[in-house]
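Showing just some of the chains, left in place.
The first chain written gets the first letter, and so on, giving A, B, C and D; residue counts start at 1 in each chain.
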Amino acid sequence: MPTAVSRFATPEVAGLPEDVRARILAVQEKSGFVPNVFLALARRPDEFRAFFAYHDALMEKKGGLSKAEREMIVVATSGANDCLYCVVAHGAILRIRAKNPRLGEQVATNYAKAEITERQRAMLDFALKVATRSAAIGDEDYAALDRHGFSDEDAWDIAAIAAMFAMSNRLANALGIRPNDEFYAMGR
Amino acid sequence: MPTAVSRFATPEVAGLPEDVRARILAVQEKSGFVPNVFLALARRPDEFRAFFAYHDALMEKKGGLSKAEREMIVVATSGANDCLYCVVAHGAILRIRAKNPRLGEQVATNYAKAEITERQRAMLDFALKVATRSAAIGDEDYAALDRHGFSDEDAWDIAAIAAMFAMSNRLANALGIRPNDEFYAMGR
Amino acid sequence: MPTAVSRFATPEVAGLPEDVRARILAVQEKSGFVPNVFLALARRPDEFRAFFAYHDALMEKKGGLSKAEREMIVVATSGANDCLYCVVAHGAILRIRAKNPRLGEQVATNYAKAEITERQRAMLDFALKVATRSAAIGDEDYAALDRHGFSDEDAWDIAAIAAMFAMSNRLANALGIRPNDEFYAMGR
Amino acid sequence: MPTAVSRFATPEVAGLPEDVRARILAVQEKSGFVPNVFLALARRPDEFRAFFAYHDALMEKKGGLSKAEREMIVVATSGANDCLYCVVAHGAILRIRAKNPRLGEQVATNYAKAEITERQRAMLDFALKVATRSAAIGDEDYAALDRHGFSDEDAWDIAAIAAMFAMSNRLANALGIRPNDEFYAMGR
């Protein structure tokens, strides 16, 4: 069983700046383990702070999208980018938040056949277009969201989450961040 | 001449949180105008702060890449993503930083024919692979960088800049952020 | 929880031709449930017989590839074809045959980062090329297999399995065959 | 003039199992030569039997599609897969069955400009989507067929033929099966 966190050496948690260390200990407390993305990015505290600040601003905020829906966006776009870390880690979170043990693989593989609503499918159509052909986004895409009851603020949320994980997928793929074994069994 | 900043209404600068406002006034002081990405993102201060914290952590830091080289990564990957805002704004910055009025269009259109070094071409080969096929990044890509004298820390920088602008391009495309007219003439 | 087998009505098992019924009862006996591909194809007994005859000829035969390796080919190519049924069903079988609860998602998402050997990676390189660009298969592809110790008979096996699941993926996608819920939890 | 059947050695017909030999002699009797796909696959009798059982179940059956229409599906999808064997062999069969010496090249190259009906064009739209983007098949594709008078059973036929030749094209490409010279002149 491989145990590397990523292609890069991982710093000792004890020697990390106080705020970075606190965040890592908090997630360990909550989850029972430290997801490797925390350990990998801790090598560069400024990037760690910006990354998780952005993450929290998009994933923990109030708004028209439920937390499970936010994770659907992450999983569907990560599947399109073939990002193993994000598919596995966020697939687990999606299973838990949606209380559906099948949803991770469904949304990662082909959300058109997933156990989701028509409205959620429209949300993912928009997210995938942002992920794969963002230059083609236009009025008709906003109108399609509107027809399913999404506000323009919701559209921003969907776009921003798809955009942030466009970054996250590329980081995880290029730095070779390995998904922790714990994720595979969560929420089954 | 169109004047909209983006698809979304722009907040009054006067009413923004102090730190956001200070950042905007500083860039206006330095550049003579406020690039639209600042005004567009100011609508959501938490995302504004995280975005520019990430930007600064990658673009303003010390390291093996010159500031012009960092901009080359931004312009080449933004060209691949057909992001008008980033091609125009960062094309201008690249012209200035590289002191070459031709480099913006060259790198955005086809960096293989740009007035850059072999080493810079290798850097952009890696960056473009992160931008467009990150799941295929492997040992041989790190080895190719190494042959041109790039350290693993440099590789992280290249990957992280390409990844951050994967996000930025998608945000600008999806939110419809318009490049300020001022950029087109800068550095000619 | 959806329960449809596919877009098409499913025949009563009791009314099926004896050999088709026997095959279905045998798989039910062995697995505890009837995978939906059996019920969906039973609607057309001649196609059912040919499909499973082909399947058995490739997946149950002796040869240089282990049963787990054959399933790796199925899962990797089904991932490339975004086939939810095959990713879920054969992901489960792969987990069981390889005795590795992580391997299904790894191979379906990005086999380059899966917990497999270099030799298995070369096998999947060949299989994926058959699945996605078969017209480009040439001497160098056979030579690459040979360097990893695969015989020409092994090459045929890899090609034929990738080819058969090119068919199977398209059938499952076009007929809308739903993966049974039981698969998701198997081999965890 | 090359004479190899495929990359693999061809067995002596005399030594083949009785049923395989009989099938080969029958096609020779009917066509005046043995198409190379029979000789190539005869190397593995179980796969030979399953392949032709599937072929016959789809291509020789009764149903809403004429035999010429079935061949159109084969030729159009084989063209999309750049499969020389299937384009040449089934192009010949199509010319004969449709009694049109131009139809083989037309359907293989661009069926949108072929001498076929609007209904047949809709049939090929569905078939090509199964061949190239099957995960995207949905209600609207079945509805489009229905508007041209195709039943759901016809839809299954179209999908299954496209799927079977997805397999056949990959086999012929990967095993390097050479089209017999006789095919080129048939039906002109």
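Just so we're on the same page, contacts are C-beta pairs under 8 Å (C-beta built on N, C-alpha and C of every residue); 3 or more make two chains touch, one makes a residue touch a chain.
Everything numeric in this text was worked out from a predicted model, so none of it was measured.
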Complete-assembly copy number [criterion: all chains share one sequence; 4 shown]: 6
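The rule we apply is simple: only the chains that are shown with their structure count from here on.
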Any chain in contact with subunit A as well as subunit C: B, D
Relative to subunit C, chain with the most remote C-alpha centre: B
Subunit C and subunit D, separation of their C-alpha mean positions in angstrom: 23
Approximate Å spacing (C-alpha centroids) for the pair subunit A, subunit D: 44
In subunit A, residues with contacts to at least two other chains: 82-84, 110, 173, 176
Pairwise touch network: line, ring, star, complete, or other: other
Pairwise chain contacts, counting only pairs that touch as defined: A-B, A-C, A-D, B-C, C-D
Parts of subunit B lying in touch with subunit C, wherever the complex brings them together: 135-136, 138
Touching residues on subunit D, where the partner in the complex is subunit C: 7-8, 44, 46-47, 49-51, 53-54, 56-58, 61, 81-83, 130-131, 134-135, 137, 142, 152, 155-156, 159-160, 162-164, 166-171, 173-176
Sites on subunit C touched by subunit B in the complex: 110, 112
